[in-house]
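The structure's right below; bear with me while I get my questions together.
This part shows chain A:
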Amino acid sequence: MTAMNMAGFPILTTILMTTIVGLLVIIFIPPEKTKLIKQVSLASASTGLALCLWLYHAYDFHKGGLQFVERVLWVKSLGIYWFNGIDGINLPMMLLTSVVLFTAVWTMWELENRVKEFYALVFLLVAGVYGVFMSMDLFWIFVWYDVSLFPMYPLIAIWGGTRKEYGAMKLTLYLLAGSAFILPAILFLWAKAGGHTFDLFMLQKIGFSLFDQKVAFLMLYLGFGILAAVWPFHTWSPVGHVAAPTAVSMIHAGVLMKLGAYGVLRIGMMLCPQGAVYWSHLMALLGTIGIIYGALVGLAQTDLKYVIGYSSVSHMGLVGLGLATMSVNGINGAVFQMFAHGIMTALFFSSVGFIYDRTHTKIIPELGGLSKTMPIASAFFIFAALAGIGVPLMASFWAELLVLTAAVKVFPVAGILACVGMILSALFMLRVVQRTFYGDKNPKWEHIPDISRFLAVPRVVLMSCILFFGLFPKVMLDVIQSTVIPFVTRF
Partner candidate 1 sequence: MNSLTTYLIISALLFSLGLLGILQRRNLIGMLISVELLLNAANLNFMAYNRFVSPDPVTGQVITLFVMGLAAAEAAIGLSIILALYRKMHSINIEAAQKMKG
Partner candidate 2 sequence: MGALFRDPVLFATVLGTNLPFLSMAVILLFTRSKPFVSSRISVCSIAVSAVCAVSLLVRLFSAPALQYQTLWFSSDKLNITFGYYLDPLSLLMLTIVGIIACLVQIYSLGYMAGDPGYSRYYAFQSLFAWAMMNMVIAGSMLQLFIFWEMVGLASYFLIGFYYEKWSASQAGKKAFVMNRVGDVGFFLGLILLLIAFGNLGIPELNHAAVTHGLPQGLLTVSSLLIFCGVIGKSAQFPLLTWLPDAMEGPTPVSALLHSATMVAAGVYMFSRIFPFFSASPDTMAVALAIGTVTMLLSSTMAMVTYDLKQVWAYSTVSQLGYMVMALASGGYVAGVFHLTTHAGFKALLFLTSGIFIHEFHTNDMRIIGKKGGRKLKIPMVCMAIGALALSGVFPFSGFFSKEAILTVLASQPSKIWYAAGLFGAVLTAYYSFRLIFHILLPKGGIEEAHHEEHGASSHEHEEGHHGYIFWTMAVPVMILAGVSLVLGFTEHTLEHFLMRSIQVPGELVAPAAHAVSVAAHVAAGGAHHAHEAGSPLLTILGVSAGLLGIAIAWFEYGRKGASRNGFLSYFPAIWKLFDCRWFLDIFYRKGLDTLVYAGLTSLFTKNDRRVIDGGIDGICVFTEGSGRLFSFLQSGMLQFNLLLMVLGAGAAVLYFVI
């Protein structure tokens, strides 16, 4: 925060530019040259990944706080700044975004329908996501947020699968309804602060009255909560995931849903700490309901993608519960869970995408016995399922441990119920694994070859991410914690 002007190389803007440059280049490539388009996309995504990795490496967590700050006044009369910065909360999110984008682009290598438009829209979407994560200015956060929402409609409606128009429409309406809560809340805070700055940190210093905080936080929570699939605003998520093409599901469930939780944390809890404390019981309640409800409804689903969609609801409930505790462990766990779930669910959709591409079905009873014909492709899914169950030594285990420890301490009943949710999640993940992959060899799929080495790469990347952060949670927790500890003192 001390560096008030452009200091050094604007690395964050560069990361944002990788996607926008990628987008522009793709626009100027003739649509027939699909191979070139894919190569350009991959190059752009890997540049972003490399830069994010470097960023992660270069971030000094001993010092903590906001680093790599870029801050220029943009519109003086309204107080809008081009203000980007990195701290322990958005750094994991940036890394997550770059990993998921990289793997998503690679996963869709076999796409043949309107390749150019697809990749262009994906990059537009991810530009918005990067923007939200790195921006520290309320105005820009909102602008990028809407930039990231808009491409979802065409991406699902054109390249989607089951009931794509319905899914696309539902998703768009829900998310825009969320925006309708967020924009007034942002403007309300801006106006209450005198109407001359959108800078998050300056707003934070101003401090709002308790009543204002309560109102603004509730609106922000509802608005962003819709995106984070908080119960009962979750039904868009399974429907949207089912309809979306693989890469979009990956980005969407992996990253976009995190925008919601991130927004609650970054804007809601940062600007309205007292309001957040006031509503924390509601957050804990909805989070816990989400955990158990998602797992139970997931038990009854017959579509693979629906199952994953509901597991996301369940896992995002855990994030909500972690945030609701307003304690270091809870928020550490919530942010870690956001990261872990993002990677895990990307792996889920990535492996289901492969299965769907080959078998043209994702109805569980029609599949079955898949691990006989495609053992490696099945192994990816089973691995993701184990991560979803929260098996130790995978990233999500530590996140669950931290969240539940905090939850049992702050909200004992909710914490215990959430622990019971662990049994349900084991039951429903194993049920899916058993019905899809175990059992006798299915003659229908006998001719299908296993996943090729080239296509296995993105899945392996995701798997190793889960394992790495499962074995060395310190690498991530130190970073997260450096920001969360000062953050929590405000509650």
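Here is the rule we use: a contact is a pair of C-beta atoms (placed from the backbone, for glycine too) under 8 Å apart; a residue touches a chain by one contact, two chains touch by 3 or more; residues count from 1.
Candidates were picked such that all candidates are chains of the complex that A comes from, given by their letters.
Because the structure is predicted, anything quoted here is derived from the model rather than measured.
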Query - Pick from 1 or 2, the complex member that touches chain A - result: 2
Report task. Sort out for me which residues of chain A touch candidate 2 in the complex. Result -> 170, 173-174, 232, 234-235, 293, 296-297, 299-300, 327-329, 332-333, 369, 371-372, 386, 391-393, 397-398, 402, 404-405, 408-409, 415-416, 419-420, 422-424, 426-427, 430-431, 434, 437-441, 473-474, 477-478, 481, 485
